[in-house]
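Missing here is one protein chain; the remaining ones are kept as they sit in the complex.
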Amino acid sequence: MELDFPMVQVLNEEGAIVQPAYREQITKELTMSMYRHLIRTRMVDRKCVSLQRQGRIGTYVPYEGQEACQVGSALALNDGDWMFPTYRDHGAMMTFGRSLTQTLLYWKGRTEGCVPPEGKKIVPPSVPIATQLPHAAGAACAEKWKGTKNAVIVYFGDGATSEGDFHEGLNFASVFHAPVVFFNQNNQYAISVPMTRQMKTKTIAQKALAYDIPGLRIDGNDVFAVYFKTTEALERARNGEGPTLIEAVTWRYGAHTTSDDPSRYRDQEESKKRRETTDPIKRVERFMQREGWWDEEWVNQVQGEVNAEIEQAVAEMERYPKANMSDMFDFVFAQPTWTIAEQKEAYLQWKRGMER
Amino acid sequence: MELDFPMVQVLNEEGAIVQPAYREQITKELTMSMYRHLIRTRMVDRKCVSLQRQGRIGTYVPYEGQEACQVGSALALNDGDWMFPTYRDHGAMMTFGRSLTQTLLYWKGRTEGCVPPEGKKIVPPSVPIATQLPHAAGAACAEKWKGTKNAVIVYFGDGATSEGDFHEGLNFASVFHAPVVFFNQNNQYAISVPMTRQMKTKTIAQKALAYDIPGLRIDGNDVFAVYFKTTEALERARNGEGPTLIEAVTWRYGAHTTSDDPSRYRDQEESKKRRETTDPIKRVERFMQREGWWDEEWVNQVQGEVNAEIEQAVAEMERYPKANMSDMFDFVFAQPTWTIAEQKEAYLQWKRGMER
Amino acid sequence: MITKAGVKSLTIVQAVNDALRTMLKEREDVILLGEDIGKNGGVFRATEGLLEEFGEERVVDTPLSEAGFTGAAIGMALNGFRPVVEIQFLGFIYPAYEQIMTHAARMRARTRGHFTVPLVIRAPYGAGVRAPEIHSDSTEALFTHMPGIKVVCPASPYDAKGLLIAAIEDPDPVLFLEPMRSYRAFREDVPEGKYTVEIGKGKKRREGDDVTVIAWGAMVPVAMKAAEEAEKKGIYADVIDLRTLYPLDKDLIAESVQKTGRTVIVQEAHATGGLANDVLAVINDTSFFYQKAPVERVTGFDVPVPFFAYEDDYLPTPARVLHAIEKVMNF
Partner (left out) sequence: MITKAGVKSLTIVQAVNDALRTMLKEREDVILLGEDIGKNGGVFRATEGLLEEFGEERVVDTPLSEAGFTGAAIGMALNGFRPVVEIQFLGFIYPAYEQIMTHAARMRARTRGHFTVPLVIRAPYGAGVRAPEIHSDSTEALFTHMPGIKVVCPASPYDAKGLLIAAIEDPDPVLFLEPMRSYRAFREDVPEGKYTVEIGKGKKRREGDDVTVIAWGAMVPVAMKAAEEAEKKGIYADVIDLRTLYPLDKDLIAESVQKTGRTVIVQEAHATGGLANDVLAVINDTSFFYQKAPVERVTGFDVPVPFFAYEDDYLPTPARVLHAIEKVMNF
């Protein structure tokens, strides 16, 4: 089976293009744009980890190492497409248009972090594993029935493939030829559980055979493979050819969340090694160097810009108006039920009394 | 994909053995035993339909047409094996040892119908679709951990493959190499929904590829194919080689249940035609005739015996002590909680009062 | 059967069908999904004729997967549709519990109203029709404890149509419970075309000053029968049909209990954790000192809904309700 689903690479670890077919499309402009997004997402992620350590945001879910998956796939989307992310996909969300401030607010436990920018169909991250897959199938059917050319992307991890909702989502989408790309980030661990314990198969891509849809295994640390293969899958979707399952093989360098200690269940030497060899950013650097596109000054400038963006977002998050407790009551229904209205009123009254 | 999962036949529609490898094992004794079980299950099924029409039992689920699946697979079991059936598998249950009386009591809405004969590990039928698959995986793991050579068979329909529990059960079993045979009776309809609407794949067997376990497509109206292939899958299980998915392609002649009207969603001519061509019993008759094993007198005798058995069971069911309302309270917990004890006492007291 | 101009005499299941047809005509965004709802017209015929009239893209036979099609319907609701899904029997809703609990009910709150899920989940519920096991659950209380979803349960054809239309027009998710046992039990005049019955409002089905009897769904006829019997003994009952189970009609309950001071609640579900206890809480909070006797609850027992040979003993009956009425009267 593994042989039937070879890992597709466009850019190899050394930074060489190994699929000449894509050579022409890989312009300097595209490469620089990708690179910019890659380092932006990485810098944001690192900042978040340090904000969490300082107690300025809550538990945080880092994605360092998975930037190519998230950036490459998000850049493949059209503006009108839908994104159904998990808790680890704020790299993709930011690349698709969610602001840094919103990202930070989410991790600060604020519902403001769930509101996408105007016109952007970014659904809030799904915390219960795999439950977003049926939503994506349904949203995609809706686009199809409306007769648009919009498509849907939905993210999920290797662990998520064990849940019933994974299966039900893919089956539903396949039966109705829904325009949706099931984008799996196979970082090879579900918290502490390695893929070998999660499933007997050696690939996730082969699970597509159970739904008679294309399944594809790609190097998830190769931003070009991710970008082109996701674009092609989205094209298929837009053309009425139905869903695709993409397995992007990757690795998270760090902990599952800031509450997790990966050394309990795996050798962190592996992460160190991978940073040197398969890192998604390094290989684009190597490629740019090969091409003679590498420009230290530009890189410094980009880093400076991103730093400024981050600092501004952090500042914005920190001077954001205090969480308004009323929000908890006001958004449950379009019109609050008497139960909620009474509970709110009683609580506010009591609180006012306490403050006096 | 269909080509990768050709339909295995041992005995074809004309009653000829098409897989010589099994020729020797198909003795007269085996054939007669199979035939006996086939007509027994069919006669019981028809009797139940008529009992339902007469209002002597409740809603009933007929399986006519699927006898080869149920008889062939049940005969492949060892005494110590486990059976996890659905509501349609009382043919298999009876073949494995559940009494007719119990079968009838179940359809009369009596819990007595759920108690298997001493020592027989027949779990009561699962009514919510596909939910029994994880149980089978777990019971099989338990046998493995105990170090026995017992295996597990679990039945389910084509519609069941759409539920999350199908996926979770197969995945769990595959990861732990559980000794279990997933026996799918693909009768091509889930109530009114045809297989084409249930899934995009043309076979169910290919879903095994998602779990890296053997998947097998067999003619479910060929009792020998069912018997030998199930035996082989059970052998694999006993030998520690893990689970197998078997798709037995079949057809229910009649309604989904006695409350269903199949003419609303399919042409019943198809059932008529199939009775003539692919019927599981007719082809064994043809085979026996070819072999010169056909003995009208013996057949009459068997029918007579089965009739007597049925009449006795019906009589037993009908003079069974009235349902004891206390049972409803007494078996919820090993020791009733005060809530149940009080409710029972109050109800009994009131009822006694009413009767006075 | 048309009884007068603009009015038809319908059963509950026909009223449901009529509501669905009305809304499929009225709104392009309405779409039905479920198992066997298309070609088969639903196992209870609630969707009969709708596939033929509105086509495969609006009346969708789905794969057999409650979490899958409920989840997909959530995605459709996010994307501009108003899906109405049918769960074949309430006892089969549990595979979709996660989708309803975490997503349908919470999406608006999580996104400050940016994303909403105007989804209706229809489910026949309850015992009393000699159905096979697991087909007879009445677990409304598992949903009234789920913030973000409303729960509606009509007892009559008129209300079934009006409430279902209101549910479809509601901007938030609604669980719509249909009393299977009453599906074809009686007819009532139902207006043609669109009308709504307000969600959140109960209805007094009978007036009396002595005792308040509160019921919903399939227990309403049981309560009514008991009230009739009570009247023969000179006891006059207010009978309240809750109609909406979340949010409860607090004012209607309080007004009646404050008048009578005596309450009987009739509930098909298991006693512990049942909706009757929510009614009790409303009485405690609004009408404590008006009470002349403890509230009597006539309920199913704390046992799994039994196989049908035992269901007559599980279900509240008019006789049991009458007994409770006498008990609160004689306290």
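Letters A, B and C name the chains as they come in the text, with residue numbers starting at 1 for each one.
Here is the rule we use: a residue touches a chain if its C-beta (ideal position, glycine included) is under 8 Å from a C-beta of that chain, and two chains touch if they have at least 3 such contacts.
Please read these numbers as outputs of a predicted model, since none were measured by experiment.
Note that the absent chain touches A, B, C when the full complex is taken as a whole.
The hidden chain makes contact, of the residues B:25, B:196, B:239 or B:337, with B:337. Per the touch definition above, the residue from B:8, B:92, B:139 or B:181 contacting the chain not shown is B:139. The residue from A:44, A:129, A:151 or A:216 that touches the chain not shown here is A:129. Touching residues on chain B toward the chain that is not drawn are 82, 111-112, 114-116, 123-124, 126-128, 131, 133-143, 145-146, 164-165, 168-169, 171-172, 175, 327-328, 331-334, 337-340. The missing chain lies against chain A, touching residues 58-59, 61, 87, 108-111, 127-131, 159-160, 162-165, 190-193, 197-199, 259-260, 264-265, 323, 325, 327-329, 332, 337, 339-340, 343-344, 347, 350, 354. For chain C, the list of residues touching the undisplayed chain reads 67, 91, 94-95, 97-98, 101-102, 105-106, 109-110, 133-134, 139, 141-142, 144-148, 246-247, 269-278, 280-281, 284-285, 288-289, 291, 293-295, 297, 301-304, 306-307.
In this section, only the chains that are shown with their structure count from here on.
Ranked by how far their CA centres sit from the centre of chain A, the chains are topped by B. Centre-to-centre separation of chain A and chain C, using mean CA positions: 41 Å. Chain centres here are Cα means. That of chain B falls 36 Å from that of chain C.
Once the centre of each chain is set as its mean CA position, chain A and chain B turn out to be 45 Å apart. Residue positions 63, 65, 67-68, 95 of chain C each touch two or more of the other chains. Counting partner chains per residue, chain B has residues 162-165, 197-199 touching two or more of them.
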